[in-house]
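Encoded as structure tokens, here's the structure I'll be asking about.
Of the protein chains in this complex, all but one are displayed in their positions.
Naming follows writing order (A, B and C), and every chain is counted from residue 1.
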């Protein structure tokens, strides 16, 4: 293993650990009543966001869905602002107005999670079109789940990106389930790649629990996109270890299903590979420990952080005709 | 040529002549100020509706789009009620409330034209689902244009039909243009068949200006559907000889384009074939003459027919909470 | 007679109707798993997957397919999961379902029920908290139900399922745990009849859906302060009980409309305008509306609380109405 490659694997490992630690910490905080509202965690799916975003540059943009913590972190969103946002605090990236489902950090090109399935797809293609118009060479990466490919915007957005040759990487995070319903019971045909292909968007499938494989695939597709090849799609198969939301026990799963899946989860897998390839266990433990420490500190900080000033509730609506706070 | 086949071709010829005569008559009436509102004619595309509907039974249903006269006539809608509807008269199928764009005749299973592109697709799949639930063996045929395949309902509806194995024949009438924009400039990928295939819906392409070919293809697909094979798609290429609406000169077309297309129009083609295969010119002329006489009589009748009573404007809204006419 | 939660009451109502009429069925995401709120719990086991159809995430087609199925004679319950997602199905609802009977001159009656759990609920933020019921009062062709109690929700749902009109049924998300009595056989409750919350003479308070418990609480406080409010729950917004509201307002001369929706463009404006048109301004002393300001629903609990109507705001508004 070359040193370069080792460093890249370690970078993947570190980001995945940070996503996992962030979400486990958030889950604990949610259970403790510190975080209000719905919380969708991507535990088990970290390799996708991580492998893809490692190939993005600072001015590239991403759009995300309801399960967006990993995408945001991998794109470089500030942890303090993210944790405070989940807690609804003044220092959140969205000033406490969005919460988990609307996490966004425009300063790093994270154009927002979305509470509407497939909602990010048209936004992504438009962002790419706008960037080109402005003479930028940045690209846009659009994350969505397997559930989103049954909504109209999937067809419209891919047709659009293909038509205008837009620099968009579509990433379908296929965890085989949409909310409480198995993907195969609601998705006809040969799958997302075939759909994309039929719309003029070439793509590849990848084991989405293998961070290095995702990294490789994304890097190839993104190179094609940057070379002016138009949009591409990455189909990453993965597994959602938790329920749909933090409060969903997902009892409909078959006995043993989740346990079996744990054996393939991306962090353990990359860790095993790194160890097999000679990485020091201590170094890996340190990475993991740092991640947990970082997130735990972020939790404490968020818990101690001030609530938004009530007057801010009236701000950020619009410039013209903004509602006035009753005095 | 067998007698059976000859009879079938003559039936196709007769229906096409009736559609052509209906629409030419309506166009003339529109130009004369007798028909209000927008009018979308399918002149040049008659073979598609005709060839498909010849294979439908009385209790089969169809849904249509904004260009629905041909579909309605081919499914057996009453001419007097259609013409009166275009004229906005009391005796119209929709009591004068719908007009050309909302022509419907439920008594023959014509569930309505639609002013919204792709609007008929979800209705068709739902109708098929409902029919199955009621134990009916009827099928549903859903007509739409090439423009409709870029709207979300195309993906959603085909996925749905495929998923639930619904008895639906999707018919894409591909005249190569949507309003004033060429299909190829707004449609990416390999086309409607590839899109359908990717959604689990098998289909075939056919020369949509060859009524006999459409008839053949539709008959095969419909047999598969009736045998429980689930949905199918028929892709019929054709040409719109007129502008988008009755008032659109379609000046953007290339010089000679329309003239060239006239040589391939379906009625002349079938007529030439019938003559070549020994049909009597007089018989064909009689069919054509009858069609024109029928439509001309319908025009006169519609023009003389009473307007709807003003009180009917308040009817057919809803049972509960219907608005009351001010007295 | 049982004491049940609102969500159980609507489950029982739909269950009763599906047992009564084999043409009734339900389609929507996860409904074969009982639905997001358990409102279809046990349905698939009893009626099978043909009548309890868990669908893809395809709101346009959920709505449009429901319409198509109604056009051939079935009676679908179209489940939208959360109100806000109906935005993905507005063409099918507003351009198709609401207009098809009229456009086709009465050839078809689209007998669908569209269920849309709505309202501000557990800090779900701007995309999962909307209350736009007033929009649909503006759309000819549909009936609009906004119940607030288990018995009303169940009775109106029974009426909705039996009605040939498309009924937009707003399940009140925030009131799902609310308990109340429910008859063993759920009778259909007619649309357009308000329910009296409290008799009074000093002012009229009109509300619906999630605003009802707020008003219930406020009228107790007001009573304790010697103010007697005549308060009612409209239960349906189209048709709505103009007669009851006008009669009360004519007696009290003071009208307060309370709803969770944004005040501007909300149905409170319609209520006020109608009452003033019918009675004449001279019959009234003061009128006011209380709703959400024209601001999206924020996520942070203190912000959400600050903007949302509550009992204290109702009391304050009522007291201010009485100060001439």
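Details
Here, a residue touches a chain if its C-beta (ideal position, glycine included) is under 8 Å from a C-beta of that chain, and two chains touch if they have at least 3 such contacts.
Quick caveat: nothing in here was measured; it's all calculated off a predicted structure.
Only one of A:36, A:153, A:189 or A:243 touches the absent chain when the whole complex is considered: A:153.
Only one of C:222, C:287 or C:318 touches the absent chain when the whole complex is considered: C:287. Of the options A:16, A:127, A:179 or A:270, the residue whose C-beta touches the omitted chain is A:127.
Among B:40, B:71 or B:102, the one in contact with the hidden chain is B:102. Listed by residue number, the positions of subunit A touching the unshown chain are 61, 63, 92-98, 102, 104-107, 111-112, 114-116, 119, 121-134, 136, 140, 152-153, 156-157, 159-160, 163-164, 315-321, 323.
Within the entire complex, the positions of subunit C that touch the omitted partner chain are 84-85, 87-88, 90-91, 94-95, 98-99, 102-103, 125-127, 132, 134-141, 238, 261-262, 264-270, 272-274, 276-277, 280-289, 293-296, 298-299. One chain is missing from the display, and on subunit B it is touched by residues 36-38, 88-89, 94, 96-99, 101-102, 114-118, 147-148, 150-152, 178-181, 185-187, 252, 307-308, 310, 312-314, 317, 323, 325-326.
Simple rule for what comes next: only the chains that are shown with their structure count from here on.
Just to note, of B-C and A-C, the chains joined by more C-beta pairs in contact are B-C. Between subunit A and subunit B the centroid-to-centroid distance comes to 46 Å (mean Cα coordinates, whole Å).
Measuring from the averaged C-alpha position of subunit B to that of subunit C gives a distance of 40 Å. With touch defined as above, residues shared between interfaces to two or more other chains in subunit B number as follows: 152-153, 156, 159-160, 163. Listed for subunit C are residues 55-56, 58, 60, each touching two or more other chains.
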